[in-house]
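All protein chains of the complex are present and in place, except for one that has been dropped.
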Amino acid sequence: MPRKVGGIAAFALVCLVAGGVTPALAQSGDPLGVGRKMLAEDNPGELWVERGKTLFYQKRGPKNASLERCDFGMGPGQLAGAYAALPRYFQDTDAVQDLESRLVTCMVALQGYKRGDLAKTAMGNLDRMSDVEALVAFIASRSNGMKMNVPLSHQKEYDAYKAGEYIFYRRNGPTDFGCITCHGENGKRIRLQDLPNMTDRKQLQDVVTSWPAYLGTQSNLRTMQWRLKICYWQMRLPDLAYLSDISVAITSYLNYQGNGAVIGVPGVKR
Amino acid sequence: MRKMIVLAGSTSLAAVLIAAGCASFPDEATTRQIAEKMMHDGFPGVPPAFAKRVAQDRSQQICSKTGNAKLTQQESADVVKLARASIRYPASGKLIGDWKVGAKLAYNGSGSRIRGGKLEKAKAGNGALCSNCHVLNPKEFNVGNLGPSLAGYGAQRGQSEAVARVTYERIYNTWAYVPCANMPRLGSSGHLAPEQIAHVVAYLLDPQSPVNKR
Amino acid sequence: MAEPMKIRATLQGDVADVRILMLHPMETGQRKDSKGQIIPMHFIQSVVVTHNGKTVLDTQWSQAVSRNPFLGLRVKGAKAGDRISVTWTDNKGDKRTDEVAVAAAS
Partner (left out) sequence: MNPYRRSLLAFAGGAGTLVIAAAAGLLRTGQAWAATWNKAGFESKAMADVMKSLGATGAAESKDIVITAPDIAENGAVVPIAVTSRIPGTQQISIVAEKNPFPLAATFDVAGGGEGYVSTRIKMGQTSDVWAIVKAGGKVFTARKEVKITVGGCG
């Protein structure tokens, strides 16, 4: 099963090119690499995939229905390759949706869950596992080994892409940060955390093909919706709404540029 | 009907687009309109005190060019002018505070974040966020590299009034020196108080500070 | 309620490389919940791994083992199709057993 190791290559670059900006790090080459490799080899995210599979086929919710009739863009219940082609425009909602937005649409329409309730529980914590995170992990994993193939044909897909690009470069809040501030150069870190350069095709592809991912710091599987929410939190902006158009637009902009790269999820990150 | 943008050298793509019903990339003004509406709607229920964090000030607008396009001379001048005008100094007039207080601030990356509509509790005020991006004490390994290393900063420059002033101003509003630099305008945004910045200046300049020890 | 483990057992020569992932909170007894109440210790104390019914690794853990624990081991003298069974038991008496067949090297 393919696995992604976030940023090992990027880190090596720091030591080689910059000669080890941090003296303590320079002494022993790649002191973080051993741990990263060991964690990547056995990814607890697989446990979320298994759980998501069970949840997907179970009859659940007020309408006691499974998600087998959910259309992720390839037809009802067709999961293979669906994640590879998201976000995309859906006629029934007249909106561009990423995997998580689409899943929530189905959980509301088919299973009778309330959107507001799902928004409150979608991101799990140490006391409560989230069903949405497990389902996203499972559905996304059905595109493993396939290439990203996000469409750009409906006008709203063009709009989302361009809005995503605009927002990526939009500097805001008390830190004056935009996505570009931290993700526009090679070999950069916030403290020891690698920052992939999302203006570099290869690095961008490594990122978009490795989310959702298991995060050691969270002891949880997390989705791109979570990742972007936390980015905005660190930028000191207010709480980003769950399934906001902002996150769908940024994901459209990034995933489309990822086209051609092979998906291997869940990834595993620090 | 939206204005059609034909990508340079891709007439065949343009043909496909026309066949698909003229869907195409929106122009700049339309993009801005769509994206700004997303930004406006993306943080519902924001307490009024935080709403201004979403809206951009004039300098941020100038500094948000898609694809990192170059600033015009006028734009650069505007950003510098706005930055200069925003700088305030400690009431005491002292630009060099206590380096030991500054050390704590420099390695504190917290403060001012919002979760569930509430501001993060910060006992000692906001951190100065320095170590997120800079080497300071060369012995400390858990530091970032978005900004240049500041190890030896004071040892190289001395502790003159002029050095203290430039250092203070570059922390207060770095855009007065480098328009649209990555570094936050820590004083102008209200993230740090003038006295806090003076402590950080001391941490960078004081000969006793670990920044200036080998 | 114990969730299934994820077990991989792959033959490398005559050694089975066994990798086990478990879903468990591994609470240390130090963490507080959202209401400020201490969450009691809750952790896997024992993991027993058998190869065709014979114990090959008998593990005792403390609460210091990470959440969603991992255990890796190597079993000598294994063949493709051999049964590897894993049973964990936690300090509240919850248990879970899962089994896989050793897969040939890929």
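Should a chain be cited, it is by its letter among A, B and C, assigned in written order, with residues numbered from 1 in that chain.
Note that in this section a contact is a pair of C-beta atoms (placed from the backbone, for glycine too) under 8 Å apart; a residue touches a chain by one contact, two chains touch by 3 or more.
Computed from a predicted model, the values in this text were never measured in an experiment.
Chemist: Indicate each shown chain that the hidden chain touches within the full complex.
Modeler: A, B, C
Chemist: From the list C:Ala9, C:Leu23 or C:Ala78, which touches the chain that is not on show?
Modeler: Of the listed residues, the one touching the omitted chain is C:Ala78.
Chemist: Check the options C:Ile39, C:Leu57 or C:Ala103 and report the residue that touches the missing chain.
Modeler: Going through C:Ile39, C:Leu57 or C:Ala103 one by one, C:Leu57 is the residue touching the chain not shown.
Chemist: On chain C, where is the contact patch with the chain that was removed from view?
Modeler: 12-15, 28, 45-46, 48, 51, 54-67, 69-78, 87, 89
Chemist: Could I get the residues of chain B that touch the absent chain, sorted low to high?
Modeler: 109-110, 129, 132, 141-142
Chemist: What residue numbers in chain A mark contact with the hidden partner chain?
Modeler: 25, 28, 31-36, 38-39, 190-193, 216-217, 219, 234, 270
In the analysis below, only the chains that are shown with their structure count from here on.
Chemist: Mapping chain-to-chain touches, which pattern fits: line, ring, star, complete or other?
Modeler: Here the contact pattern is a line, an open path with two ends.
Chemist: If you tally C-beta pairs in contact for every chain pair, which pair wins? Let me know.
Modeler: Among the chain pairs, A-B has the highest number of C-beta contacts.
Chemist: I'd like the Å distance between the centres of chain B and chain C, where a centre is the mean of that chain's Cα atoms.
Modeler: Here the centre of chain C sits 47 Å away from the centre of chain B.
Chemist: Indicate the whole-number Å distance between the mean C-alpha point of chain A and the mean C-alpha point of chain C.
Modeler: Centre separation, chain A to chain C: 28 Å.
Chemist: Give me the residues of chain C that touch two or more other chains.
Modeler: Residues of chain C touching two or more partner chains: there are none.
Chemist: Could you check chain B for residues that touch two or more other chains and list them?
Modeler: In chain B, no residue touches two or more other chains.
Chemist: What residues of chain A sit close enough to touch chain C in their complex?
Modeler: Going by the criterion above, the answer is residues 41-44, 46-47, 50-51, 126-127, 219.
Chemist: In their complex, what parts of chain C are in touch with chain A?
Modeler: Interface residues on the chain C side: 3-4, 6, 19, 21-23, 25, 31, 33-34, 39, 66-68, 70, 72.
Chemist: Report the residues of chain A in contact with chain B in the complex, numbered from low to high.
Modeler: Within the complex, chain A contacts chain B at residues 14, 18, 21-25, 153-155, 157-159, 161-163, 165-167, 169-178, 180-182, 184, 187-193, 195, 199, 233-234, 236-241, 244-246, 249.
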